[in-house]
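Remarks on the structure that follows.
Only one protein chain is missing; all other protein chains are in place.
Coming up: chain A.
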Amino acid sequence: MSYIELKNITKTFGNTVALDNLSLELEQNKIYGLLGRNGAGKTTLLNLITNKLFPTEGEILIDGDSVIENDRPLSKVYFMTEKNFYPDTMTIKSAFKWGREFYPDFDEDYAVRLSEKFSLKIEKKIKSLSTGYKSIFKIVMALSCNTPVILLDEPVLGLDANHRDLFYKELLQSYSEKPRTIIISTHLIEEAADIIEDVIVIKNGRIIMKDSVENVLSQGCCVSGSAAAVDKFTAGKNILGYDALGGLKTAYLLEEIETQAVPEGLEVSKLDLQKLFIYMTNS
């Protein structure tokens, strides 16, 4: 059964159509990756789910309740966003104290422990933090609030490689212990590819793919060899794009290929999620 439901959502800003009759159903306790190029509509989608924006048309339900001006479904969602909703002068420590006011299951002890792991000094004021540490503070809030849904918009913005690694591990640890519905919107596809279970690709305000990562990867492949042989073999197949280097050509396909069916001289290899995304959303 779906936990979050978007029914025929359209969102326009003036003459710009940000989301175009988009429908989406999300199951409980899964990690979703929301992928899309800049301006595709990812953040608009997350803002609509959390009632920060109103849809022009359509309806959004969380656990059966409409999110419009409705506290009950909204208290089930934590939205980690680029924007900062905390007062400038607030310290991290007091933000943790306040966390419980908004999210009854907020785990302050865990928040403090997690801050220590990231060497986040909780006596500091939120506004004094660097970009990376602002992200870390928001990550800590998101993982500590214990809401059934967490929306993470670019969670690793400004984080160094060590902190990204730590974030992914802590996310999985927390998710394993307390399964939740998590949506990660990110441009760092390669890093998130193995963390997410299902992938949602959004392009020009529409969803062009929603499937398990495993299914997607089993379909995506590249076929390379001499241009003529590649063209002959891939004719009529679902081709996402080509690369050519002299007489050598590589076709990127979204179609499962039986190894026995591949003629000699052609090489078939796996397509990773990032490449697949690039070819699906080019142009």
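Here, a residue touches a chain if its C-beta (ideal position, glycine included) is under 8 Å from a C-beta of that chain, and two chains touch if they have at least 3 such contacts; residues count from 1.
The criterion applied here is as follows: contacts and distances are computed from a predicted model.
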Subject >> Per UniProt, the name of the complex member that is left out, chosen from "DNA-binding transcriptional regulator YhcF (GntR family)", "Sarcosine oxidase subunit beta", "Anti-sigma factor antagonist" or "Stage V sporulation protein AE" >> reply: "DNA-binding transcriptional regulator YhcF (GntR family)"
Original post:
Per the definition of touch given earlier, which of A:Leu61, A:Met90 or A:Leu217 contacts the omitted chain?
Top reply: A:Leu217
Subject >> Candidates A:Gln173, A:Asn238 or A:Asn282 - the one touching the absent chain >> reply: A:Gln173
Original post:
Footprint of the hidden chain on chain A, which residues?
Top reply: 31, 165, 168-169, 172-173, 175-177, 193-197, 213-214, 217-218, 269-270, 272
